[in-house]
Structure formats: C-alpha cells, structure tokens
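One chain of protein is taken out of this complex; the other chains stay put.
Naming follows writing order (A, B, C and D), and every chain is counted from residue 1.
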Amino acid sequence: QEIRVAAAADLKFALDELGTHYEKQTGRKMDVSYGSSGNFLAQIQNGAPFDVFLSADIEYPRKLEAAGLAEPGTLYEYALGRIVIWMPADTRIDLAQLGWKALLDPSIQKIAIGNPEHAPYGRAAVAALRSVGIYEQVRAKLVYGENIAQAAQFVASGNAQAGILALSLAISPPMREGKRWEIPAKMHPPIEQAAVILKSAKDKDSARAFLTFLKSGEARKILESYGFSVPASAQTQ
Amino acid sequence: MAIEVSSARLAARVRKIRRGEGSAFFLLDVQMEVPSGISILFGPSGAGKSTLLDCIAGLAQTDEGRIAINGDVIFDSEKGLSVPPQSRQIAYVFQSLALFPHMTVEANVAYGLPHAREQTRDGRVSEILKMFRVEQFRHRKPREISGGEKQRVALARSLVTQPRVLLLDEPLTGLDAELKGSIIDDLRAWNAAHKIPILYVTHSREEVDALGERVIALEHGKIVSEGTPREVLDAPRRRRLAQAAGFENLLRATVLDLREPDGVMRVRLADAVCEIEVPLGHAAPGDRVRVAIRAGDILLATEPPRALSARNVLEGKISSLERRGTLVVARVDCDVVFTVHVTPGAERALELAVGKKVWLVLKTHSCHFVEG
Amino acid sequence: MAIEVSSARLAARVRKIRRGEGSAFFLLDVQMEVPSGISILFGPSGAGKSTLLDCIAGLAQTDEGRIAINGDVIFDSEKGLSVPPQSRQIAYVFQSLALFPHMTVEANVAYGLPHAREQTRDGRVSEILKMFRVEQFRHRKPREISGGEKQRVALARSLVTQPRVLLLDEPLTGLDAELKGSIIDDLRAWNAAHKIPILYVTHSREEVDALGERVIALEHGKIVSEGTPREVLDAPRRRRLAQAAGFENLLRATVLDLREPDGVMRVRLADAVCEIEVPLGHAAPGDRVRVAIRAGDILLATEPPRALSARNVLEGKISSLERRGTLVVARVDCDVVFTVHVTPGAERALELAVGKKVWLVLKTHSCHFVEG
Amino acid sequence: MKIEALLLSVRLALCVSAILIAIGVPLAYGLAYSRWRGKFLLEAIVALPLVLPPTVLGFYMLLAMGPRGALGKLWYAAFGHGLAFTFAGLVIASVLYSLPFAVQPLVASFETVDSKLLDASAVLGAGSLRTFRRIILPLSVPGIITALVLSFAHTLGEFGVVLMVGGNLSGVTRTVSIDIYDRAQSLDYAGANRTALLLLVISFLVLSAVYGANRRAGRRAWAPWPLR
Partner (left out) sequence: MKIEALLLSVRLALCVSAILIAIGVPLAYGLAYSRWRGKFLLEAIVALPLVLPPTVLGFYMLLAMGPRGALGKLWYAAFGHGLAFTFAGLVIASVLYSLPFAVQPLVASFETVDSKLLDASAVLGAGSLRTFRRIILPLSVPGIITALVLSFAHTLGEFGVVLMVGGNLSGVTRTVSIDIYDRAQSLDYAGANRTALLLLVISFLVLSAVYGANRRAGRRAWAPWPLR
C-alpha cells in the first residue's frame, strides 16, 4: 500500500520532509513524482497511475474534478505560494532597503521569472510588477524559465542578475545565501495550490490518509517552514 | 526468328542499348548459340563483350531478346520473363574480379557453396585453392594478396560452384606465362569434366589457340564472324578484325582478273608492279581490295626456290631484321614492304642480313581477301 | 653500401616485410638503378613487383632503404626522411586502375593538372585523350565505359602530368592486339620525348620485346637478373624464371665433362643416351643440372644436315604436330621429347607429318644452363 | 535509487537500440535499395519525429497510448492493461523518437556498398537475404556502429518523451536522465552533478569500448578502411 503522488516541482523540499513524517506516522509508504503540473494534468487525463495530485495551480485539479477524474469533494487547497525578489549574495544592490525598486537598478540586465503563460509563479510575478507599475520598464529585461526552478537557475548561475522566485526555493539550502525581498501577498493574486485524490487511485484509503495528514497541524507547520503560507480556508478546517 | 533450343547449350538473342552522356549510345544486338565446350568471345576493346556477358548473367537489363540454357528459358522479353541472376546458375568471373573485401580467400571461395555439407565444402574449397595455387593465402583478405593472386582466387570462386554456364571475362590477363599455361591446362581439364558451355573473353591470340574450340568475333555490338579459330581469326573478312587478330601484312590491292576455274584471282599490290594470286572473292576486275597475310605464313628463301607448288614468289631485299623474343622479324622490300617472321634458327642457317637478296614464297591460300 | 647517385635516374634500395595471416610473410629486398628509358620489371605473380612500385611511390611504408630520383633523395630510413607521395612527382598507373568513380573521364585526366592554366590544361587533356582514343568518352563516368577503355583512361591520367619517374603496373593487359600496338608506339614516342625512368611491369614477352631496353627480373622479392631483354630472358639462371620466360624445353641433364678451352661442357640429357654441348657453367662432372632451350631456337631438318656449324644434331621422330595460330608446334621424340616451333610455311615446305624422321639442330649458345 | 534509475536507463537503451536495429535495418535496406521513385518521401517521413520537441512528441504519444488512443486501445485489447506509464510504453515511444538516428546512418552505409559486389554475390547464387547478411551488413559495420551508438546514447539522454509517456514513476519509468533532471530542477546540483558524472563515466566506458573494438576489428576485418 504505497501511494503514488504527483507533485508540483516547487514542493520538492517541503514534500520530502512531509513524506518522512507521514511514513513515520502512518507506517505507509509514498512515492513522489515531481514535475510540471500541466504535464501531470495531461498524463492523468490519459490514465497515469497516480493516487494523489498536488498541483501548483488550483486550476488543474478543478479541471480534473470537472472531467470526473477526481474523487468528488477531495479538492483541498493546501498552500498559497509566496514570491520573492532574489539576488545573488555578491550583489552590491541593497535589496532589503530598495525592495521592488532594486529591479530598476541599471546593473540589472536580466530578470528571471517563470513563464507567465503556464507557470503560476510567473503569472504572479508579472502581476506584482504590474501592480507596482514597473512592468513596462523591466519587460525587456525579463527572461522566462519553463518553470520557477529554471528561473532560479538563471539567477543562481549569474546569467540573470535578479529573479522573482518562489519563496520555497529562495529559502532552500542551495539559495539560502542569496539576498531576498519578499513581495507582499497583496501585490499579486493568490497562488493557490491544491491537492486532489484521483478517481483512478488504487488505494483510496491510503490516499485519504495522506490527505488527512496534509491537513494536520504538523503538516501545515512544515509547509510554512518551507515558505508556503497556509490559506485561511485550510486553517479553518 | 525462333532459336532452336537443343540440350547442353546456351542460346541467346540479346538486344540492349547503352546510353552514354549526350547522344552517344552503344547498341548490342547479338544472336548466338554456344555449345558445351570453350567458346572464345573475341573482339576489340569496347566491342560489347562484357555487356553481352552481363546480359546473359542477368546483371544488365536486356531490352529485348530471349536466353535459354539447355532449353530452360531464363529470359524472354516477350513473355516478360527474367529469372534473377542468383537463380540462373551461371558462374561469372568479372573483368573487375569483385572479390569480397571483408572475407578471407577461403571464405570468398566457399561463398558459392552455402548448401554443401561442411566437410564436402572444405574439401572442395581446398582442392580448388590448390588447383589455382593460392592455398597458402587462404586466410588472407583480398587486400593482402597480389594482383595475379586475386585473379586466381576469382577464378577459383566461380569454378567451385556447379554452374550450368560459365562466363569468363579475361580471366588470365596479368598472369605470368607459366601460371597461365598451368591454369589453361586446368581449365581444359575442368571443361572436359564438366561439359558445359563456357564463354571466354580474351584478346590474347595465345589463349585462343590454347583453349578455343570455337570463336565468336564481336565488333561494334554485332557478331561479325563465328567458327573455329582458324576460320574466324585466320580468314577475317573485315579490316578491323584483321588488325585485331594480328595480321601483320594488310595490303591494298587492285583486282586484275578472275580465274574462276582455278578458284583464284590475280591482284596487283598497291601501286607496285608485283602481282599475286589470291583465293577467288566477291569482286570484279578493277576493284580496290585488301589482302591480309600473316607474317608467319610467308616462307623466306635465300635462293630462287624451284619445284615448289607455291605460285606467288616475290623477289626482294631485307631492309631490317629485328629479334623479338622467340621470333626474328624481317622486313622485306619487294616494292611493297612485307613483314616476315622466321625462327632464330632459320635466321642463322640462312645467314640472313640486312641488304641480302631473298625470295618470299606465299601460298595462295595464306592470302586472305578482306572487305572494306 | 652506398648507391651512386647520378642524374636522370632512379636509384632505390628497398627492404620491406609484408606480414600475412599467421607466420607467413613476404620480404622484398631490392637494390637497383633505373636509367631514363623503359625498364621492364618482370617476374612471376607474387614476386613483389607491385610492392616495389608502392614503396617507390611512397604508398607502402618502406622498412629500410634509400630512394633517390636524379640525386634528389625522397626516402632515407637512416635519416628518417620520407617525402610524401604527392611530393615525389612520380606517376603511377595501378594494377587496379583506381579511377575516380565520381568524375568524368575528362575530370579524371585533368586531376593531375591543378595548376595549369585552363586553356593549356584543356588542350593537354584533349590531346592525351585522343592519343589513347578515349576522347569520345570524355563526359562519361568510369562506370560507363568498358574495361579496356578504363585502362586507357588510367594511362592518360598518369601520362598527362609531368612526372620525374613513371611506374606502370601491367598497363596494357586486357587490350586488343591493335590497340596494344598503337599504345606501345605512343609510349615509345612519349618515352623518347620525356627521357625519364619508366618502370614497366608486365608478364608479356611481347611487350618486353616491343618496349624494353632493360629488364629487371624479380623473384621472391629479390632481383635475380638484370640486363637487356636477351640477357635476362633468353639466358635465365633460375628454373622459375625459365618457366616464366617461356622456355618450352627445360630438361634434366647430367654433366659429363668440361671442355674449358672451347668454353663448353658436354651433358647427357635426362636418362637418355643423347648428349649435347652447352656453354660452360659452374658445375662439375656428375652434377645434375637443367638445360633450357627455346622451342623457336631449334632448327628442324628433314635430311641429315651437312656442313653446319652447329655441333648438336639429334635424330628423332615427329610425335605430334599442332597448329597454334601463327606457329606450328611439333613434338619430336629423340628419347627425350623436344618441343619445336616452326612456321606454317616451313611445315608445308618440309612436308612435316607425324611419324616423319627429322633432325634437330641446336646451336650451343641456344642451350642455357639453369641453376636449381 | 540512483542505481535503480541507471539500470532502468541502461535496460531501456539496450532494448531500444536492439529494436531500432531490428526495425531500422530492414527499413534502411528498403530505402537504400528500393527502386520506387517516391521513396524520398518515405525518407523524409522517417526523419520527421526529429523536428518535434520531445515533450510534444511525447504528448502525442501519450494521447495515442492513452485509453482513447488507437495504440492504447489495441494494447489494452491484447494485454489487458494500458500502455502509457509502463516500460513497454517507454520503449515504444523512444523507438519512434530515435528511429531517424538509426535509419539515416544505415541508409547512408548501405548505399555506399559497391554494387559490383552485389552482382558477384548474385552470380554465386546468393539471394537478396544472403547477399544482405553476408555482404551488405558486414561492409556497413561503420554505419551500424554509428546507428547503435546514436540510438543507445540518445535513449540514455532522452527525457522529454520519457517524462511524458512515463510519468516519472520510480523503478518503472524514472530513468537516470529524469533523475538528473529532477535533481537539477530541485536545485540539488551536487546530486545532479554526481549522477551526471556517473552517467558520463559509464557512457564513456561503454562508448570507448565500442569504438576501441570497432577500430581493432575494423583494421583487420573491413577492407574499405584506410590502412597505411
């Protein structure tokens, strides 16, 4: 009774720890496949043998629900994504002081964000830029990563001088050293991340057990420590 | 015109056009019957000999015609029938050899025997390798043997199969005299044992004499003459062929009169005064013709010959003497210059020397009347 | 041993081992000087002729030696010098031709003239194509011409360059008699005009006689004889060479006595009673030797010859008579069977027939003492 | 886990190369020797899988293999389970994707075999099959090696198609290239480096063994080789 979880790539660090706790607590095993939520959607529509889907974008589980591929009533918004402006540690820009204005510094030639066409963090980044009114100014400097991890690689490797990344990545061990400035959640629409149990799940009990665990306070604490905020709807449960 | 199909023979009617660049093209148009035994295909370079063999083997597409072996039709353009090369059971030694470069000599030779039991096969391969004196190279690749050795391997590779017809395209060029002699002996023995039609292309008069029972002369894609070596090569009807067959004396002449009862006609050579008798031909007095005489057929005497049957005796002077291997080539000026071959022994016995007065004796039937 | 380097000649000392499969190997070990003019490289198949040419041209690696053209050293193993083939200015017609398959005949021939101005080049190419009678194929690819045509193109391709040395590996095999004759004439003219060393490999006695000023005889990788064609081919010192050079009579004999003043020795043939005189050689009475005699050097008489200088007269009976082209081959049984060539004219004049009693006349100096 | 992924990748690459040679050889033979005038169209079609991004090709494969796809329905009828997300599915998708890398070099090699040798084989009584096995194949070894190396290495490194039709299931469809990709995506550079290095070293050993053997054999076995 091993459950197969399809998870958005930005959950990697958090879910690794969640998994350990889950396994210790329930004695059940879980196997996680990380990937792009869009790909998972296509795969699930074509019979992928996953039990639980943790999407970076609530749209996808909703689509599955509408198509009757998800167990009705299991959709659960487990976290809200947070975004930050991130710069390498050696930058001479005082990010903490300048905040979003740091992006206008002339030494910044490229700003890496996720592809707004399909990456929720990218969409949020564009929205944030728009909300402070500098989108048009920096537009020519934007480079798009296929997903938020790739955008992180653009900055981490120094090819881009700044990036708008997921907080979960910015505080992960490899990037913890860099400078970051958290973009207030009100500057962009919420990045709603949701889980759902799939119709095709073989072991629905285990899947439910996992979802239950995900809703537990312990899980929420872990998620928060990895840079996700837990939505109000979840907190009320 | 239907071809009579008898047994143990190859009957072929072949028409094929080869187009070169531009408008030039070559037309092969041949009809022949090859009985069992060795038939020599003789003809100048570019006459179409290899093309003909390719058509028979099925490697070149024949445009029109019919080919049958022992009554078994393997090609018929009318019926749209063309047996593929691998099913024709024709062995063919190419002019270009085409040994398989990745296989040893042994494997090359064994290639044609896939169905033989291993022991039989090894035995036959060893035997034929020995016959062609290449057994010491059996484990080498074709790149590691000499030109003559390659040639022998190619021969061995073809002869080891049990073909119904054997096609050999200049198989002995590039071999030394002794090897040639011994392989010719082997080929004769093979022929005696197998009794299949063998078409053998060569330009070498020596090989024709040593091997040929029949000669087919090809020129510009057409058969111009057919028969025994003597009939074809010693009495050629065409100038090109006379040259190819090595008639050293090819003289312009004018017909003087026909002596039909004697079966001869008198001709005057070139613009000289000398007259000779030649066998009667299709000509009228006054016609300009050519007479071909072999240098070896001319007898040379240092005294006016008496009591000889020969009617053609010409007086002349030796203008040059040249030793050529086993032969002495004398040029004798009798107004017209004749080339005469004598043996070195005769040269000494007759004490021949440049300037010496000699008499040439030509038997009438050694003088060949040539068209064109 | 230093090689004297004079001008307009090729001086070569070449040692090369070719390893085949297993323990068998071939050793070429040759030292020679080739003056300008045509030198024939003669030897049985596998003697190492092509290997030698490859070494001179730089296509095969020479293990040890020194090669110089007109005093200009192109290879010296001691000094570690080896001029690459393309800088040696040596033209080479391969036994395997190796025409460029993707180029027309014309482009093949022009290949060696990259630096010539276009007009000069076209002129020279056209000229040489005409010389070898392949101008009508100039726009064809090698695949689209016959074997003999290919051979002529390969010759033209090499001769059009201005080499310092010319290497020809059996360039005329597979050509008909007439073409051969005309190309031989062209080669002679070319030679007269260019005056460079030409090494010409052939097995054909005919070509040797027609072209060769000098002959180098190679056997098992070593030079066994060198000199004029007559010196080398008519007086061979080794049995293998005697066969290769076409000595029809190669007889076992026992030395009877040496007559040093006359420069002759008497030998008894095989186990027969007949005795003949041969030139003095390195032998002692009682030694078993071999005597080589050309069939064309034996004179045949129908009456006991009188007043002849020849000391060797043997009586015998004709046991067979066979016409071979321009020759009549007679076998005469004098206890030992001799092969004798006579001309058809002589056959008629002497009224030769099987069973007829004849006398063979052998001049002493036609009898060659052969080692081994 | 790394080892598991590596073994899976090697298994996949071996299967795919073997199948590609098995399919590619007859296909290339047809393309090289057929006298059909329109065969250049077929040649173009064989090269087409190349021009699509692997994930996109993978996406279409996923559709084909899914419960509504033709291939998927067929497979289900035959084996009682779906094709996507199985090892067999990976193999099929990779074969399709790498087909051009196998077929192209094979066609090029087959075409350069001297036709005179084929003639010689025919007159010695060999049918097309024997000629192919004994003459064309051995003389095309350089091309076959190329085809094998390209398909093997390409399958090892491929991840777009595999990710799409495989779904990254550990032990079943998570190949080593996906593993490396995953690590790189989660910024685990040290892990990615280690695995990539391991993959490189192993591949290097395999490839140099192939090339080394090829050289050593080639020098002696195949004539066209320049040997001076």
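Assume contacts are C-beta pairs under 8 Å (C-beta built on N, C-alpha and C of every residue); 3 or more make two chains touch, one makes a residue touch a chain.
Here the structure is a predicted model, which is why all the values come from computation and not from measurement.
Touching the omitted chain from chain D are residues 32-33, 39-41, 43-45, 47-48, 50-57, 59-60, 100-101, 104-105, 107-109, 111-115, 118, 139, 142-143, 145-146, 149-150, 153-154, 156-160, 177-178, 180-181, 184, 192, 196, 199-200, 203-204, 207-208, 210-212, 214-215, 218, 224-228.
Think of the hidden chain as still there; on chain A it touches residues 36, 38-39, 41-42, 63, 109-110, 112, 115, 117-118, 143-146, 150, 153-154, 157-160. Mapped onto chain C, the footprint of the missing chain covers residues 57-59, 84-92, 94, 96, 98-102, 111-112, 114, 141-143, 157-158, 161.
Assume only the chains that are shown with their structure count from here on.
Averaging Cα coordinates per chain places chain B and chain C 23 Å apart. Centroid to centroid, with C-alpha atoms defining each point, chain A and chain C lie 90 Å apart. Remark: chain A and chain B have CA centroids separated by 91 Å (rounded to whole angstrom).
Residue positions of chain B touching 2 or more other chains, listed in rising order: 96. Under the contact definition stated at the top, not a single residue of chain A touches 2 or more other chains.
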